[in-house]
Each structure stands twice: as structure tokens, then as C-alpha cells.
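This is the structure, below, for whatever I ask next.
A single protein chain has been removed from this complex, and every other one stays in its place.
Coming up: chain A.
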Amino acid sequence: MEIVLYVNGKKYKLDVGSEERLLDVLRDKIGIKSVREGCSEGECGACTVLMDKKPVTSCLVLAFQAEGKEILTVEGLIENGELDQLQKSFIEKGAIQCGYCTPGMILSIKGLLYQNPNPTEEEIREAIAGNLCRCTGYKKIVDAVIDAVQKGEERCVRTRQ
């Protein structure tokens, strides 16, 4: 079946199978490899993307259900070759170790910042409760978010699509 997706601001017309997941289409048909398959059942958050600005696990969305939706992945955060503030803070604060969880983490936080540009530590932790990280212990991730917010959250919440 044919669907239209808007991924990182670009329109894609795609032929998808009725059993294909959004995750499969993003990785295999569009070639966005930052969206990762970990557990395949909604537990790890490695496949998180923003769908109409809300974090969802793309392993639990069938591609045809996403017809007409706007999808954002971390590739969409880069502007003129430059990382955005949240990405920079992740690097500066040591919030990335192996990096497997990082794209999903960043998108869950983007989803939070769209709704709440000035979150508390508790709200940050709640926003990433569905993103597992086996390296950092989460503390440095929370620090990175606080740093990014202090350095200008308006860049974090800008609308791209």
C-alpha cells in the first residue's frame, strides 16, 4: 500500500507492506540508521522517534498507521551541518558512552521540551523512563538536559517541520 510520510521535513511517498513497522521503513526504505531496534517490544526506547511531536516507539507503530504524519529523528536536529544545543550538551557532559541509546534519549527529551521548555529533574527522569541506558547511570544524561536548557532552550523547542 502507498503512504506519505514527512520525515525530518521531507516528503516521502512509499510503498509499504501492511505488516511493516515504522521502524522497518525508516531504517530500510529511507536509510535512517539512528533509529535502532533493541527489544522490538516497546521496552528499551532505542527506536524512539517523534510522531507529530510526540515520542513513540517506532517498533510498535505499523507504517500504514503513520500515513500523513510528521516524523522527526536526530538527523532532523542538525541545521547547516551544526548539531543543536541538546546534542552538544550530551557530548560535553559525557552523556554518551556507547551511544546506542542516545538518539532515542534525545528524542524523548525533545518531546518533553516541546511541551515543557523548563522541566524539573523529576520531569526529565519521567520523560526518559522508557529509554534504557546500560552505560551512563542516567545522571549525566539529566545533567546534559539541564545544561542544554540553561544554554538556550528556545533552540531545543524550535519547530522544524
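Here is the rule we go by: contacts are C-beta pairs under 8 Å (C-beta built on N, C-alpha and C of every residue); 3 or more make two chains touch, one makes a residue touch a chain; residues count from 1.
To be clear about the criterion, contacts and distances are computed from a predicted model.
Chemist: Name the absent chain as its UniProt record does, using one of the following: "Cytochrome c oxidase subunit 1", "ABC-2 type transport system ATP-binding protein", "Tryptophan synthase alpha chain" or "Carbon-monoxide dehydrogenase medium subunit".
Modeler: Per the UniProt record, that chain is "Carbon-monoxide dehydrogenase medium subunit".
Chemist: From the listed residues A:Val61, A:Cys101 or A:Val145, report the one that touches the chain absent from this view.
Modeler: A:Val61
Chemist: Could you list which residues of chain A touch the chain missing from the display?
Modeler: Within chain A, the residues that touch the unshown chain are 1, 17-19, 21, 40-43, 45, 48, 51, 54-57, 59-62, 64-65, 67, 108, 111-112, 126-127, 129-131.
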